[in-house]
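The structure under discussion appears below in the form of C-alpha cells.
Every protein chain except one is present and positioned as in the full complex.
Here is chain A:
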C-alpha cells in the first residue's frame, strides 16, 4: 500500500512537470535544476496546501542567508504559479528554531553600504509580495523567530506558534546596532500597536508565545506535546504542521478570518495615535526617554523611532518608505557601533563553547562553601539547572540569609511568571543547606566562596580535601587572590581551579575561569561545563595577580581616585563615565563593589605591579573604610544609600576626606574628554598587556570579559575592538600625552605600540 501511494505521488509530480513544461520550457529547466540543488528550502503539497520547510544545512539554526532568500523566492513563485495550490504553510524542519534572524556573518562580511542595502532591498521585495499574497500563507512557528524571521512571519497572513519555552519572537536588531531592515518598522506597529511595537524594537526583547498571542503577534497557539509514538519534539512539529494546514485551508476557504478582534484599549490607543498632536507627543516622549538612556551613543534606537513615526505619513510617502529603511539599515550596519555590537555577538557565541571538550565525568553534585552574596548567588544559578547543590556556611544566620536569597531569587521569577510556584519548589528542593561537611563525599565539585583571605582559604581547602572524593574539583571564587597561591597547600593541585563569578551572580552573565600551570585539562573542561550549565558566558584566563578582569579594573579605579582627589565631583565623574557608555558611573561603581574590597584589591595589586597601578592615593580608601563608608552595603560611600529611596545624595562627610587629600589638577589633561580618556586608556592599556603576557588567550575573550563583567561600553565593543575601531595610534598618542603629565602609569605597552606602528595590525582581522 505504501508503495502504491508513493507511486501515486510520483506520478502526480511528473504530471505537474509535464503540464508546466508545455508553456514554460525554459523556466522548467531552471526550476528543475533548482529543485535538485535546493538546500535551504523544500516544499511538499498536502491536498491543496503547500508545506514549505526551511532547513539551513549543517547548522542548528535557520538564518536568512542569500541562498535561503533566493530559494524562498523561487519556491514562493512556484506556489503562486501553481493551480493546484490554494494556500501555504511555512514551517522549519528544526524543532528549536523557526528562523533566528539574518545571517550575521553575511552582514559582517558586507564591505560596502551598497551590499547591505541590496540585501535589505531583496528581503523587502519578497516580503511585500508575501504580504499581498493572493493565497493565504500561514507561518507555523516553533522555536526562535527573531529579526528577519519575525519580519517574515508578520508578512504572512496568519501565525501559529507553539507555546513552548523555546518559542520566542522578537526583533533584536537594535542589540546589534541595526534596525529591523525588512519592513518590521512599518508592519509591526500596524500589527501590535505603536507602543508595543516600539517597545519590541527599542529593547529587542524576546516575547514568549503566550504573550505574543495576547499582543496579537500570533493568531493561534499550539501546546507542545508529550511522548507519543514518536519523540515529543518531532511529534509536536508534526502536530503544529497539521494544525497549520487546517488553518491554511480554512483561510483559503474563507472560513477563518485572518483579522483579529482588537480589544477596547487597543482600539482606543490606535485611534489616539491617528491624532497628529497625540502622536507627536508620544514620539517626543519616547525619543526623550531613549536619548536619556543611550546618551546618544547608539544611533539605531533613534532611527527606529524615526521610521516607525514616518510610517504614519501619507500613502504617497509610504511607498518610498521601504527604500529609506533599506538605506538607513545599510548605513546603520556600517556604523562603528554596529560593528562593535556584532563583534560582541560573535565573541559571546565563542564564549558559549567548551574549548576543552567534554569532561570525563559530569558534575551532578555541587557543594558551595560560604552562603554569602556570592555563594548563594552561585547556588541559585546551579539549582536552577538541576544541579544537586549543598550550601554550607559556618553560621546558622549566614546560612539562613543565603537560603533566603536563593528562595527570593526563584520567587521573583515566579512573580514574573517565568516559573510556576510548583517549579520553584521543586527547584528549591535541589538545595541543601548545612553547617557541616555531610554529603561532601559525593560531591563532584566544590566551589568555595568564603571571605577573601588567603589563610582562611587555605584552611577551608585543607578541610574540604579531607572529606571529598578523589575526582572532586576544588574551585575558588576569588576576585584577586592568585589561584596558584591557594593551590599551594593542596594535595592535588591539578584539581584546583579558579571560578570568578560576578555579583549579582544571577544577573551578571560573565564567569572568569582561571587555570594555573598545574590545573589539568579535564578540570578545566569540568569547570567550563558547569559554568555553561549555569548559563554563563565564559572566558578562560591564566593565573596571575588580579587575573584579567580585576587587573584591568584596578588601574582605572586608581585613576578614579586621582580624579576625585583633583577635585572633580563624584556626580560629575559619574556623568562623564556614563556618557562615555559605561552603564554605571565610576564613583558609583566603587560604592557598589564595596570600598573595603576596592582597598583590598588596590593594596594587593599595588604591591605586585608597583608604580604602574599607582595614581590615586590609596589613603582615600583607607580613610573611608575607617569611617565605615563601605559603599552601598553600609549605607554610605561616596553617596548616601537609604532603603526605598531612589535619589542618591552625596555623602557630605566625604568632603573633609577629599579636602585633606586634595591634589592640584593639571589643566592640560583635565578637560572632560581627557578625564574620560584617562580612565579608558588605562583600562585598555592594561587589557592589551594581559594579552601580551598571555593571561588572555584571545582578544575576543578580553572584549567579552570587559563588557560582560566590568561594564566596558558595549557600543565600543570592548577594549580590543575599541583599539581596532578607534585606532591604536590615536590611543597611543593619548597615552603619551598623559604619560607626559603623570608618568609611567600611562606608558603604552609593547603590543599596543606595535599596533600603533603598523596600521595593518588589528586584533580582529
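Just so we're on the same page, contacts are C-beta pairs under 8 Å (C-beta built on N, C-alpha and C of every residue); 3 or more make two chains touch, one makes a residue touch a chain; residues count from 1.
One rule holds in what follows: contacts and distances are computed from a predicted model.
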Q | Name of the absent chain as recorded in UniProt (options "Protein regulator of cytokinesis 1", "Synaptic glycoprotein SC2", "Trifunctional enzyme subunit beta, mitochondrial" or "Large ribosomal subunit protein mL37") | A | "Trifunctional enzyme subunit beta, mitochondrial"
Q: Taking the full complex into account, find the residue in A:97, A:116, A:196 or A:243 that is in contact with the omitted chain.
A: A:243
**Q.** Residue among A:220, A:503 or A:617 that touches the chain left out of view
**A.** A:220
(Q) Across the whole complex, list the residues on chain A that are touched by the chain not included here. (A) 220, 223, 225-232, 235, 238-239, 243, 246-247, 420, 422
